[in-house]
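Left out: one protein chain. Kept in place: all the others.
Up next, subunit A:
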């Protein structure tokens, strides 16, 4: 893509999300979401194959539908409350309508069906942007309106997301689809604690973003799109071989890695409120998530797949792909568990 066009589009993506996060007027928030969506569609459609075009079209349709539902809810809110400030709406119907719109935007169950196909249709870096950056704006609106939403609906969405994310990822070998289902599961965990302590939602989001960016970067370095290509890592880049298992186990929430601390915090908040069955269900369902991460781990580092010797030449060439901040990100995503008291703000 033309570098100037690419620059303008990337800046628009950043601006859109920033406008949404910083605004207090409903219309401006909606406008930021629209800017974001319109700017990311050409990024998703960068490849000219039909799958990328289909992925970007699906993305546009879903996000546009969700924005329209949100816009209708905003207008109805103005009709009932007479003002445009972002506050939890007093009307239960409006709250639910906004919630559904945001759920569709973020790719949570039961409206998650677009996410795996969109993530699969785009190259690795745009897929990473869809899974990480695009969650920020809707979550910031969610953060501001959650006090008025029905708790049962939020918890049901969260459990459905964890179910969909865990069962959906079991049959996948394509890495982008696996990470899409992982995103659905993690959004489920984030929603569950929103009503009890929204700071933990932000903590989960941040740790999830660090982990996903690290994982995508490692895949981007080797141009891995499938599990089979992952299995050649031992020959191409030996030092990346222990990294992916650590990332995977951290995503799955195994102590002593960082991915355990959001799950621990969420379970603690829920049990403090005498809510024991829900975290139990969530934790047991997430074990299936851990299963397909472990499958990736087995194919990368626990076994040595036969590969041709051409791949050995690969490690002698210099890297031309940009890897911004990969070592600090990897450290943060695996070793930050002892700093949990610093990260929890109560």
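Keep this in mind: a contact is a pair of C-beta atoms (placed from the backbone, for glycine too) under 8 Å apart; a residue touches a chain by one contact, two chains touch by 3 or more; residues count from 1.
Note that contacts and distances are computed from a predicted model.
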Message: Just to verify: the chain that's not displayed, which of "Small ribosomal subunit protein mS27", "NADH-ubiquinone oxidoreductase chain 4", "Kv channel-interacting protein 1b isoform X3" or "Dynein light chain Tctex-type 1" does UniProt list as its protein name?
response: "NADH-ubiquinone oxidoreductase chain 4"
Message: One chain isn't shown here. Among A:287, A:323 or A:339, which residue touches it?
response: A:287
Query: Which residue from A:254, A:326 or A:344 sits in contact with the chain not drawn here?
result: A:254
Message: Touching residues of subunit A against the unshown chain: what are they?
response: 245, 249, 254-256, 260, 264, 267-268, 271-272, 276, 279-280, 283-284, 287, 290-291, 294, 298, 301-303, 337
